[in-house]
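All protein chains but one are shown in place.
Then we have chain A:
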Amino acid sequence: MERIHWVRHRWQQLVATESGRGRYSAPAALPTKSSPVLHNTQQLTGKRRTVIARHGPYQHEYHSISKGCQGNGIRTTKYSLLSFIPMNLFQQFHRVANLYFLFLVMLNWIPVVEAFQKEITMIPLVVVLIVIAIKDALEDYRRYRFDQKVNNNIATVYSGKQQMYVDQCWQDVHVGDFVRLSCNEIIPADMLLLYSSDPHGVCYIETANLDGETNLKQRQVVRDLPQQGSELTPENFHSYIECENPNNDLSRFRGYMEYPSKARVGLHNNNLLLRSCTIRNTETVIGIVVYAGHETKAMKNNSGPRYKRSKLERRLNVDVLWSVVLLVIMCLTAAIGHGLWLRNQKEASFLIPDTTSPALSGFYLFWTMIIVLQVLIPISLYVSIEIVKLGQIFFIQNDIDFYNEYLDSRIQCRALNITEDLGQIQYVFSDKTGTLTENKMVFRRCTIAGVEYPHEENARRLEVYEQEEDEAKGRSHTLKSRASAKSLSCKSLSCNRSSVSLHTLTGHSEGEGEESPSPILPRHSAFSSPMEKDVVPDPLLVQKLNCLSSPLFLLRDASMELTYIVDFFMALAICNTVVVSSPNQPRHVVQVPEVSCTPLKSLEDIKMLFQRFGLPRFSTLSPPHTTKSPRSFTRRLFARGKAASFTPSPSPTPTKRGQPHEEEGEHGSWKGEEDKMLHLNPGAWSGLENSNGAQGPPGEPRADELIYEAESPDEAALVHMARAYRCTLQGRSLERLLVELPGMGSMAVRLLHILPFDSTRKRMSVGADSVIMDLAESPKGAEQSDGRQGHIREQTQKHLDNYAREGLRTLCIAKKVLEEEEYEVWLKRQAFAETSIENREELLLESAQRLETNLTLLGATGIVDRLQEEVPETIEALQRAGVKVWVLTGDKQETAINIACACKLLRSTDQLLTANCGSKEACKALLLELRAEVESGEAAEGTSGFTLVVDGRTLDFALQEDLKGDFLELSRRCRAVICCRSTPLQKSQVVRLVRDQLRVMTLAIGDGANDVSMIQVADVGIGISGQEGMQAVMSSDFAISRFKHLRKLLLVHGHWCYTRLANMILYFFYKNVMYVNLLFWYQFFCGFSGSVMTNSWVLIFFNLLFTSAPPLLYGILDKDVSADTLIKLPELYKSGQYSKAYLPSTFWLTMLDALYQSLVCFFVPYLAYAGSDVDMLSFGSPINASALLIILLHQVIESHTLTWLHALVLVGSALFYFSFTLVFSVVCVTCSPPTNPLGVDKLQMSQPLFYGVCALTTVLALLPRFLFHALRNSISPSDTLKAALMDQFNPDDYCRKMQRWNQTQAQSKARGLVINVEDSDIKIPDFILPKELKECSAATGSVLS
């Protein structure tokens, strides 16, 4: 049976791969029935790795097998001491810029072409090479030191000679070595866990070093190890380990271990200890190294910073090409001119006798001119841009607004060269969970067995957090920022009765410090802020639960419901992978005590209990008291409460239905019975609630509190919720769980199997004793629909829909009772699936699905994921800035729409278009229909915009080749698009489609692994370093901690970076063209011979030294509008979107201006000196000086801000030039032939004519630009300028004008599209969802609010 199954799978896989390659393989490749081992050995050589113990019994084999494996020493340096110079040069000459310089240097070595002295043309190259080489050397040295440090770390490794564990350096560890580690040690290489001092063979590791996640992860000793128990001796390790070749997938490890008995055990990720993680909570661990050094997963994941080319740079490259064209034209002109000139000259005494023909001389001259005019190609621009971007990144990283106190993190800029792209974003694609929302799952309400428990107190609690924070916020505002807060903050808004709150706690302990669970480790336990922890129980549910502990009898029907309730809470408590620890031993996991020493009840006991429901309860049974299991606070309270008021009361008061909690039209089958339920003194409960919400009784040590460390926030929320109902998860080990139930005390649950959550199944299951508890995103799998179960299912579905509409995340809870033999059968297959190397995923999936059927639906929970603070404001600002925001989420349609309207993506005036279809034809028709609707709607008054909602299936159709045009056309007209139920692949497809087809700048932002592909595809990828690990961050260009940071990042830094860089690039072009043209004009007066009227050093340094610093500073520090104003007027962002600062017309205008300035700068001195006895260098001196003044003053005109730094650099540059030339003209006696400057500048600068010429030239050259700016700014100022003008007003005027601006902006927009800042309190409408939404049929629905 198994064999057949396996063969089938293998077959499928082969066919799939072979047909993919386009040829059909011969059947020989198929596995025969003979044995899978044979097949496996065939594969061994290629994709596998075999590991055996190094000092074990097979030493002779060891060397042959481990030949290909790397040692554990790492070398991340690029160079060694000897290879540095050649290697570095080789690397550097991969850059085009350096090759260009090299080409010029070579050119200058050809005698007929030579323009300058050889050394002079080498200067730019040498300077660039040296600067970069120094940078590289420093970086490499840092790496080297780090490698040394890491390689020389000490690990305890088993030595074959000494027959014991000895200390060794990390670099001497080899594959097959046994390594022993103690608590808090760092793992030196990827190892297979073979022994753990923990009796259950578990060890915990912290992967914070690897991915930033601080929660503990459990690792497990390889199963059925023969020497289990005692510390294993490497000599007797006879097993073979087969595993995959090294790869970079952190979450996957496949392989098996073959024991001498030929038995095989599957190996998973669970058995692997990853390099650079830290061992926690476990005294001693022994493992065998399987991957070492660079082959470890950590090292394989170590990718460097990302390189992308920005849009501006692509634009720049076009203009560089234009410069090349210009250069060629100029050189051609000179070459032809020289040829013609030479032809006319006969035997002039100033001509060197030569046999070359005029044409050939012209040809040579062409190359000479290329050397002379080389700076026209702004190669130094590329170096400058890199420096400027580093500066910009420095400022972005140092922005205090991006600092998150809670995480102690700043913004991370991973991509160093796309800062200016931030200023040109047109489309933002956002993930929902964790990006727009907090990813702090807070339990909100639940339904059990068809009865809804609205938890209204809980809702109120969530509101309170929000208000407190608002108050705290209000207090800290200063005058100006108060104005901004007023205009930006909006009142808490509730969307469809749900309590989606806008503001959450920024800090963990802010305003709530005493509530912090463990002051020692404020941020070490994920998902356990007080908000997430404190759940106010629903009185009705409490009441029902109390029946458990009440000594009174209950009616039989009610007990059935009670079974559901207890099972429900059991499921919440155990169906997870939460690690429990206590705060006074932060990293020590609370273990389940030995079974034998405490009389614990098992699930079976409970079942028994319910079967014999008429019997009195075991209330007298005291909860087991063990030192190892700390009692929870709630439990203590409960015990207290019991002592006070839970004593058998003679006068039970019946519940009055609907007293505090109205069940809206809910007619559960137990409705009648509820009245008969016994109600205990509510005072006890209110007491519990109070103390639960506030703090423990004075004097009581709080150290008993448990800390839950969960892998996912949902898990944590549910465990906390169960705990609020006193179903407390108290400890966990590999095999059992310790759970405390109300009225029953602690009990140990045997853990059979955990089927962890994965995104394809969208569920997780835990097998405990003979019951499977299942958590799923949809009630699928709960197939039994007879009678009562059917009713529950119907009701639950109804509640689920309601929850989704409120924007809650829903989870269904189901259970299944498993027969022993059924489980055995399943386990066998599961074991098979686990040990197989190929196809494991499919097999596991299939196996899991086999188990997760025929479940009994117990109920469902609704979890609130609150919006992050300032999300609506951010989205509104982005929309005002002309950025289209798309939300791509895997969530349900209803949830997505609700979040969208909570974060103001959807407005009351918006028209909602939904697209759900089942077939491609329907999809096509629908797209056309919606488009028509949009077109008609655009003409009509009253609607402000359209929002398209697409589900995953429709998206699949829409992304197909023939429909994507229609889809884009439709979505382009919509103000926002929401894609729900979309897969990671779809997300990236959507981004790619929009990016490529609409040719727009896209930004993707997300926090989870499912956003990685989208982040990588987008022009700018932003990762949110939230609670879901670092995968998104690792693949992003920028990593921020909150969504709201996006606003400042784009509107302020993006705008600045873009305008700065664009202006700097234009300035660079201007500068080069202006200066080079001076040399070009001179050619007309020297027979186009390639002469220059300047000393060649000065000529080279002019670009390199005298005028290089000011544009850099300009590119880093210039500020056209203040940050405040940019934030308040997002419309200013549009200038970047339309590339207004750097249009082709701007480029050519700048070129023209440069041409004019160079004409003035050359011909004014020319006319002033014409006919006089001026010599070449004296003629060049005033030209150079005035060129410098013009270039520097041009910058002053162009810059928007001038600080003392600017003044320093500008004055410094000028002084540097003048002092350099002066000193040079004094000391340079025979240097720099033929342009020896001795005495020239000294003499020139002592003559008034020099200054007269300079002054006139400078004024005349700058006059047009100056005038142009003044006229444009006066007659038709740009928005940016108007905003800049506003910055100069005093605060009062500023506020007044800001308001007026916003009003006028709003009025100018058609039909009031833009929300007036004054009344930003927009009511979000109740969306009535069409029926089609639920049924997912090929229907269309468009809903008007």
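Heads up, the rule we're going with is that a contact is a pair of C-beta atoms (placed from the backbone, for glycine too) under 8 Å apart; a residue touches a chain by one contact, two chains touch by 3 or more; residues count from 1.
The criterion applied here is as follows: contacts and distances are computed from a predicted model.
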{"item": "From \"CoA carboxyltransferase N-terminal domain-containing protein\", \"Probable glutathione S-transferase\", \"beta-aspartyl-peptidase\" or \"Cell cycle control protein\", the hidden chain's UniProt protein name", "value": "\"Cell cycle control protein\""}
{"item": "Option touching the unshown chain, where A:Ser971, A:Gln1137, A:Ser1199 or A:Thr1221 are the choices", "value": "A:Ser1199"}
{"item": "Residue in contact with the excluded chain [from A:Ser936, A:Ser1145, A:Thr1230 or A:Asn1290]", "value": "A:Thr1230"}
{"item": "Hidden-chain contact residue, picked from the options A:His200, A:Arg223, A:Arg992 or A:Lys1297", "value": "A:Lys1297"}
{"item": "Omitted-chain contact residue, chosen from A:Thr1002, A:Ser1089 or A:Thr1107", "value": "A:Ser1089"}
{"item": "Among A:Lys149, A:Arg343, A:Arg460 or A:Lys828, the residue in touch with the chain that has been omitted", "value": "A:Lys149"}
{"item": "Residues of chain A in contact with the chain not shown", "value": "115, 143, 146, 149-150, 153, 170, 186, 188, 208-212, 275-277, 298-299, 301-305, 345-353, 368, 393, 395, 397-400, 403, 405, 408-410, 412-414, 416, 1030, 1034, 1085-1087, 1089-1091, 1093, 1117, 1119, 1123, 1164, 1166-1176, 1178-1180, 1196-1197, 1199-1205, 1229-1230, 1233-1236, 1238-1239, 1242-1243, 1247-1249, 1252-1253, 1256, 1259-1260, 1263, 1266-1267, 1269-1271, 1273-1275, 1277, 1281-1282, 1284-1288, 1297, 1300-1301, 1304-1305, 1307-1308"}
